[in-house]
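Note that one protein chain is taken out, while the other chains of the complex remain in position.
Labels A, B and C are assigned to the chains in the order they are written; within every chain, residues are numbered from 1.
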Amino acid sequence: MSELKAPNGDRRPIFIVGVGEVGPVAEDPRSIPEMVLEAVGMALADAAMGHGEIDAVVTASVDLFDGLTASNIAVTEVVGAVMKSETRIAADGLAAAIHAACELRSEAYQTVLVAAHGKASMSDYRSLTRWAMDPIHLQPLDVDFLICAGLQASAMAGADGGAQRRWAQLAARRRASAVPGALAAAISAEAVLASPVLAAPLHEGMCAPLGDGAAAVVLSVRPPAAGRRSVRLVGMGHDLEAHAMGDRDLTRWEGLGRALRRARADAGIASEEAIIDLAEPSCLYPHEEELFRQACAIGDETAISPGGGLFAGTAPVVAGLARLIAAVRGLRGNARYHQALAHGTWGPAGQGQAVALLEAAD
Amino acid sequence: MNEAILVPIEMAATWRYASGAAMERFCDGLRERRIEALRCGVCRRSYLPPRPICGNCHAPLSEWVSVADEGRLEAWTVLQVPMLDARTGSIREAPYGMGLIRLDGADTTINHYLAESDPARLAIGLRVRAVWRPEPRGAMDDIVHFEVLR
Amino acid sequence: MILEGAIRIPFKYAAGRAGSRFLVALRDGMRIVASRCETCARVAVPLRTLCPACGGDDLAEVEVGPGGSVIAWTQTPDAGSYALVRLDGADTAFLHRLVAAPAGCRIGQRVRVRFASSRRASILDIDGFEPVTGEGR
Partner (left out) sequence: MRHVAIIGTGQTDYASNRSDASQPELVREAAKAAIADAGLRPQQIDAVLISNMELFEGRALPELWLGEAAFAAGKPCLKVATGGTSGTSACISGFHQVASGLFDVVLVVGLEKHSEGQTQTGMALTDPFWDRAVAAGALGNFALSISQYMAERGVTERQAAMVAVKARRNAARNPHAHLKMPALTVDEVLASRPLAHPIRLLDMCPQSDGACAIVIAAEKPARRLCPRPAWVKASATRHEQPYIGDIDRRLVTMRTLRDAARGVYERAGIRDPLHDFDVAEIYEPVSYAELAWYEALGFCREGEAGRLIEDGVTAMDGELPVNPSGGVLSSNPVGASGVIRVAEAALQIHGRGGERQVEGVRTALVTGYGVYAWADVVVLGAQP
C-alpha cells in the first residue's frame, strides 16, 4: 500500500468521486439486484472507473426487510464483490459510507464502493419494524417505529398547540421543493392537517413517503480527474442512543449531538460555530427536522434539503446514502456552497445517528 | 426463586419478491418445460439460474442458451432427517435424494431432488433426467425430481 | 413478475434474570419492579441488570407506580393508543398502551396501571394506563 501523506497529519483526504441513485419510487417492478446494478453503474460512470479499480465494497441491507437470509448475497455480483472484500455492516447507507471511509483511513484500501438498497413496497415495512423492538417489554405491545415517532412528536409538542400547524407548513414547504416526479406530490399545509392521523400528532401528509430505491457511492484516496468541483469527506461520526424510549430525553436528539461532535473533532473543526452552507438531514417527519436543527445548531444561514429531503420520498436503509449524494450534488452544482453536512439515522425515533462533513475542494 | 420466563412471539410475514427480467423469462420457459440459461459474452459460461450480470467478468448476461432437461450428476446426498420445505412450510419426510446436476448445455449446476434415495445406487457421473409436474406453473418445483437413467 | 413468499415461525425470547423477575412480579403481585442504581441512585423501570444512566450493575430492586403522569402519548387508527408515563418513584418513563381514553389524553395527565384479570408473566399482564379522573386536574 503506497504511503500517501495527507495534508492534515497522517490522514489522507477522502474524495467522493462517484455517486448514483435509483428512485425512490412507490414501487419498482425490478428485482433488488437489477436496481442496485443500475445505481452502481451510475456511480462508477460518475467516477469514470470500472470494477477493476474498486478495492473493496461496503453494503447496507437488512435481512428481515429483504425477506432473505444474509440478504447482501443477492447483490454480491452486481456490486462487484465476487472474489473481493465485502463488508455488510450497516442498516443505513451513510453508516456504511462512514465505515468505508474508516477502511480507507486504515490504508487497507485506496478505493471503496458503498451500496445500499431498500424496497418498502415488498412487505408491510411498518409492521416489520416491530421486530427491531425489545421483544420482552415492547414488541408484544405491537410498538413499531411509527408509534415511537408519534410519541417523540407528542413529547416535543407537549402543550404547544401550534406545533402541528408549524410542522404541516414545514412538510408542505419541503414537498413543494421536491423535484417533479418525486414520490411525494406538492401539498398545502391545510391539506397536510386534513390528511388522516397515522400516529397522533403525526398526520399522513407530514410523513415522508416510503418507497423503493438503491444508491451507490465511490470513495477514494486518489484525487478524482480534474474538470469538476471535487468533494471531500473531511469528518465523520456516528452514535447509538439507549433503546427504550423512556430512557431518553425525547425532546432532543442527543445522539446526533455526539455524532456531530465526533465528526467535527475528526475534521479538526474546533468551534461550534463552524458554518454549514448545505445540510441534507435524514428526517422522516417535521419534528425530526427540528430535532436535527437543534442538535446541529443550524440556523437560517444554512440551506436545508433544497430538493425536499426525505419528504420528497425515501427508501428505507438507502436514506442516509441518498442524503450524502444530495449533499455532493449540491456542492458540485452550487459554487456558493463550501461545507455540507449529510445525516443518516436508523431505528426508533432516531436511535442510530450518523454524520458526514463534506467540503468542496476548489 | 428464579423462574426463567420465555416470551413467545410468532412471526408471520409476507414478502412480494420481484423476479427480475432474466428469472421471469426462465420461469416462463419452465411452464413449457423449457430450460434456458444466460451466457456471459466474456467468459462464455452459461448460468443457471439466469441473472443480470456475470460476477466474475462484471459483464451483462444477454445471450440466451437453451439447455436440456437431462445431464450429469456432479454431486449427491441422501437426506436422512426430515427438513423444512420452505415453499410449502411443511416438513419433507426423509429419506430423499438430492443432487447437483450439470444439465447438458449449462456450465453451472442446479441443486434439486433425486428420485433415488438409496446411497448404494447413487454415484457421481450418473446420467439423470428431469421428471416434470403434469401441469408446470413456471417455478423450479415444476421439476418434481431427477430420475437416474439406468 | 412478483412471487409472494410467506413464513410463519414461532420464536421464544428468554426474559433473563431481570426480565423474568419483572414479569413474575406483574403476574403474582401486580407489582411494578424497578432497579435503583447504588452508584447514581437513579431508578429505572422496568427492572434491569444495568443502569441506563451510568452503566453501573450494582442495582437494588424497588417498587414503583402504579400511579404516574403522562409525558407523551399517541393514538393510531389501527393499533390503539400508547403512552409514556413517569411512574411515581421512577426516573425513567415506562411505555405501555393507553386504555379507556378514546379521545386520548394530555401531557401531564395522571394515570394508573390497570392489570389484566388473567396474568401469565407477560408485559400483557398490564392492560395499559387508564386516566385517573378527579385526581390532580
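General remarks:
To be clear about the criterion, a residue touches a chain if its C-beta (ideal position, glycine included) is under 8 Å from a C-beta of that chain, and two chains touch if they have at least 3 such contacts.
Since this is a predicted model, take the numbers as computed values, not measurements.
All shown chains touched by the missing chain in the whole complex, by label: A, B, C. The missing chain, though absent from the display, is touched by one residue of A:T111, A:T129 or A:S220; that residue is A:T129. Of the listed residues A:E21, A:E38 or A:D266, the one in contact with the hidden chain in the full complex is A:D266. Residues of subunit A that touch the chain left out of view are 1, 10-11, 56, 62-65, 67-70, 72-74, 76-77, 81-91, 95, 99, 101-108, 128-129, 131-136, 236-243, 254-255, 258-259, 262, 266, 346-348, 351-352. Against the chain not displayed here, subunit C makes contact via residues 3, 5, 7, 9-19, 49-50, 52, 55, 57. Seen across the whole complex, the unshown chain contacts subunit B at 2, 4, 6, 9, 11, 15, 17, 19, 23, 27, 47-49, 51, 55-56, 74-81, 83-87, 89, 92, 98-100, 108-113, 119, 124, 139-141.
Following the convention adopted for this analysis, only the chains that are shown with their structure count from here on.
Interchain contacts join each chain to each other chain, per the touch definition above. With every chain reduced to the mean of its CA atoms, the largest distance from subunit A is reached by B. A separation of 32 Å divides the Cα centre of subunit A from that of subunit C.
As a whole-number value, the distance joining the C-alpha centres of subunit B and subunit C reads 48 Å.
In subunit C, the residues that reach two or more other chains under the touch definition are 2, 5, 11, 13, 15-16, 19, 23, 122-123. Residue positions 7, 9, 11, 13-19, 23 of subunit B each touch two or more of the other chains.
Every residue of subunit B that touches subunit C in the complex is listed here, in rising order: 1-19, 23-24, 27, 86, 89, 139. Only residues 2, 5, 11, 13, 15-16, 19, 22-23, 44-46, 52, 71-77, 79-80, 82, 84, 92-97, 104, 106-108, 122-124 of subunit C touch subunit A when the two sit together in their complex. Taken in their complex, subunit A has these residues touching subunit B: 28-34, 37, 50-51, 64, 66-67, 76-78, 80, 82-83, 119, 121-124, 127-128, 131, 135-136, 139-140.
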